[in-house]
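Below: the structure, in structure tokens.
Complex shown without one protein chain; remaining protein chains in place.
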């Protein structure tokens, strides 16, 4: 744009700042382009007759859309609702931040709240208060983190190596997806193998359309599922070709095979699709959260996810994103809290968006930290990627906050990357899949991304991927392959992961496996935060581990570094 | 994969083994570690029989790595006692679905999509769930969907 | 009665045949099965695949593993093949004398001759000699037309134009007096200015007449005999184009150059020969015939062929776990092919089809791990395992179960990596040969000749017939017939050439028409399979005389191809041979020959064969 007006040097400097590449828009509440404070959101209210909710947030039952009805009949506790709704919103907010009120005390109230009431509660809170509340309401006492491991070329060797590194760096869940969908069986196997090469017990998933995702799960090639989307208005839900009932049925289908799963939703999707029905983004997201609750699903991935550009562009949008994570936790769901999509050109803004989840801790701080450079991220880029590892570790150390990761010396990383690739080589050979060469293993050991790797024979790989499905290869075959190739420890840990589906222990809220292969969930690791000096705080061995960085000057001998 | 498992008569509460077990989430969870004796695979194996040695000896089949309906009902009780009635209800529906072959599960899911089925088709599915699999909870969910879909005009025309 | 299973471990599939052998040697075949081979053929990794396929065959025969008396396994020496390709010619244009690319839509029609002038300098031009206007990048088509019209109004004779953008029709449509316009000349700034030049555009559907003819160019530029000889390559390069530009510069030239690719040394039992790779496939194959049977092949170090063979060796050494210098190449197949390559010095990104040589090489590895494999197999199944006779002998025995065959019979086993042949004479002597080059080489030729850079698509083109999606409801098959559909075809097939693969229609995203793709496909199959079939039969035929062969049975995965057996049958018909696709046991088609042969051999002489571990 040409302009003749003279500009100040300072303006010119500011214009060059990356943050000005981000998009910002004005609010427009009439169409739902507003984060959480809209005059068009309904007033809270509930009426129960004969054990049935007959009026919800000012709407009589006859006018309920299918979300209203599902929420009224399945999510809200009819016995608790009238009493809970009678409590002023600000009092409930006080309860949330009052350390003397336990998590259980809060749940006794929130189980009876309507969407509009939940919205009213968080509207009384600023972000610091929300963080305090989240610290208490997170379901699992110990926070954790999840990574994406993908490859721009769908290279299984790369996925195995990055999965192993991510697993060693501390992630407890790993997610992959594909550029070429037919590659899925090989990449899912690679993820599963790589995950066990770092620390044992890391759970893996592969984001695909529902049927294939379920099939890989049933075969034990993946360990859990996450990409089961729900939406906050009826037309958008239908555009996604689902209803709360179809999704509830799918949830039971997963549980019937012993497979852990969570739903996915987030602010901004409805306005993005032009069908927000004039409601605020957060109000619609609360409906998604309650649909999840009503379906009997243990948890939810939310925090805007793929629509982050929408709340990110309006005033208080990132506050609303924190609020949606908080509300998921407030209604006793596991929360995998976003921070998983490219969000801003500005490093400063990327961190600011991250802190509200990192500081209080969530069940999974990122629902996809990119374990590759973003160019390899097949989820279209994450808020944090492999080049941010050191920054993340420093943030944890500076603030003594546990974001689930740790610094690992290069030699150990090289060792597990190499080991994962060799294990995959053995498994591929055992299963008669296309060979992995020594050159590939060498390259992937030292690689940063897919550009550093020799290309694979895609034709052979795709044929083999099909044969994995045709031959009915299962997780057990991977276990046997690992054992045959001499990676007995990895075989054991994968068998332990598979055995989990027999016991169903992982189906409970916020469940993960520890490196010792113990199940840790909201049932046996209940968040017991009760104010200063209580709850989870990094200490002992974990804190010592967090103190280590790539470059720390030795106190013993300042001419040297410890690391 | 496609075989129809025997339908165990677990639809009447109070007469089944799982509900007779004394369970306390704080003491007994995780079941695999604390109460392994309660866990059997649908093929009748004990969980501690699923060892590496057994796998290598070819004594463990993929069918052995599935969850049994009894186990899901135990976990439902743990969910219930942990204050999660919806999660418990999901586990109970899942217990019913363990008897269904994979293809049928997927096809019912597809039938529940908007504008995918007529009311009669959904009613038929519910009847089949109930009569062939004793899946009363799932049948109720499908019937409920049929009513809502009719009211909201998202049945197949 | 004895229940036995014959098992053939192939490079890509493992096949089994279950049969009952009576006390007097009569055989009742019960069932057959097929599964992918696990691991490299002939190694202990195969156990899993063998167990799977034996189980499956037994299931089909409704028998249990415990009832089995013996498993018969072929002597599976792995045959591994490698491929490489090298371009051996290149086209070079110097001083930008010629623009010979074929833009989709040139503008106007006819021939224009004049001096090249930049569009920006048109205004300074005085009326006089005719000019060709050169329109550079960034000039809008309306401005270009406006400028040319203005010049013409001032009396400048503009006879043609050369344009950077895809604007020729747009400009020609806006000229008051239309002239030929050639567009999409990407490096238009390199067109020499102030030089005599000619622009020719033919009517749609026709090709140029003047600039593709040496005497036409001579007439246009007033050349003498010697000069005309010099421009002959230019004219030749322009044949078949709808539009072209020729600029006459003092030293301009178009040359074709052969790229030295190095020498290939073939060592055989009958001596050693060296042949230059750029001499082409025929020379290489002649040299090979001279030294056959081959014991090893080597490329000149530091040359292209040296690199080529090194790549083949590396692949094989990795696959077989032997050292690269211990790998011995036992056959090569050289095939002439062509590859689309960018012309050096061209101004419009022209491509020329350059000659190339593709080379397939083959190695037989040691049979060492066979015993280990048999021992493991015995452990896994708890049954005696017998290593049967030579694979080729077994294949012949199996082939003979094809109804209507008789001795002497030859078999052709068309695989992915190698083409094998064997012949059994009346006296039961079997001769066999393994040759390099089969299905994988065909795929590679299709891929490179069509410029696909997508081996998977090339594989589909190889395996399935083509069609053109003429509307959303019908396709025109490659044989000219139409096929109609009631449901609309997928969107990405519209107006495209498609492969009718077993998983549905698959578009071929190139500008080649159906005939061209079909011709490349058939030529590739001919160059590999027909050539190899003849070569193989010649080597096993008594006295090298094909007429001595009565029956040829075609077997193997590529025998299932929809046209390869016909191509081969056509080629050997002249030798009085009955050639057809095998139908093992009258039911299995070209599959299961070796497995069946193992059972047949066992029935004839159960004492033959080496029992392992018992």
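Order as written gives the chain letters A, B and C; numbering starts at 1 within each chain.
Please note the rule applied: a contact is a pair of C-beta atoms (placed from the backbone, for glycine too) under 8 Å apart; a residue touches a chain by one contact, two chains touch by 3 or more.
Keep this in mind: contacts and distances are computed from a predicted model.
**Q** Considering the UniProt annotation of the chain absent from this complex, which name among "NADH-quinone oxidoreductase subunit H", "Putative, Na(+) H(+) antiporter subunit C", "Propanediol utilization protein" or "Branched-chain amino acid ABC transporter permease" applies?
**A** Result for the unshown chain: "Propanediol utilization protein".
**Q** Among the chains in view, which touch the chain not shown?
**A** A, C
**Q** With the missing chain put back, one of A:110, A:337 or A:374 would touch it. Which one?
**A** Only one listed residue reaches the unshown chain, and that is A:374.
**Q** Can you tell me which of A:271, A:333, A:358 or A:395 touches the chain that was removed from the display?
**A** Hidden-chain contact among the options goes to A:271.
**Q** Among C:338, C:494 or C:575, which one is in touch with the chain left out?
**A** Per the contact definition at the top, the residue touching the missing chain is C:494.
**Q** Just name the one of C:255, C:274 or C:471 that touches the chain not displayed here.
**A** In the complete complex, the chain left out is touched by residue C:471.
**Q** Considering the entire assembly, which residues of chain A contact the chain that has been omitted?
**A** Chain A touches the chain not shown through residues 1-2, 21-25, 28, 31, 33, 268, 271-272, 274, 306-310, 312-314, 341-345, 374, 377, 380-381.
**Q** Given the full complex, what residues of chain C touch the hidden partner chain?
**A** 104-105, 141, 166-170, 173, 204, 470-473, 488, 490-492, 494-497, 509-511
Operating definition for what follows: only the chains that are shown with their structure count from here on.
**Q** Should the pattern of chain-chain touching be classed as line, ring, star, complete or other?
**A** It is a line, because the chains touch in a row without closing up.
**Q** When I count C-beta pairs in contact, which pair ends up with more: A-B or A-C?
**A** The comparison resolves to A-B.
**Q** Going by C-alpha centres, which chain would you call the most central?
**A** A
**Q** Could you please state the distance in Å, as a whole number, between where the Cα atoms of chain B are centred and where those of chain C are centred?
**A** 53
**Q** Taking each chain's centre as its mean C-alpha position, how far apart are chain A and chain B in Å?
**A** From the centre of chain A to the centre of chain B is 26 Å.
**Q** Centre to centre, by mean C-alpha position, how many angstrom separate chain A and chain C?
**A** From the centre of chain A to the centre of chain C is 47 Å.
**Q** Can you tell me which positions in chain A touch chain C when the two form their complex?
**A** 429-432, 435, 437-438, 457-459, 462, 467, 471
**Q** Which bits of chain B are touching chain A when the two form their complex?
**A** That would be residues 1, 25-26, 29-33, 39, 41, 47, 50, 52, 55-56, 60-62, 64-68, 71-72, 74-75, 78-79, 82-91, 93-98, 100, 102, 105-106, 108-109, 112-115, 138, 141-142, 144-145, 148-149, 152, 154 of chain B.
**Q** Note which residues of chain A are touching chain B in the complex, please.
**A** Chain A residues touching chain B: 65-66, 69-70, 73-75, 77, 104, 107, 210-211, 214-215, 218-220, 234, 237-238, 241-243, 245-246, 248-258, 293-298, 332, 472, 474-476, 479-480, 483, 488, 491-492, 495, 498-505, 507-509, 518-519, 521-524.
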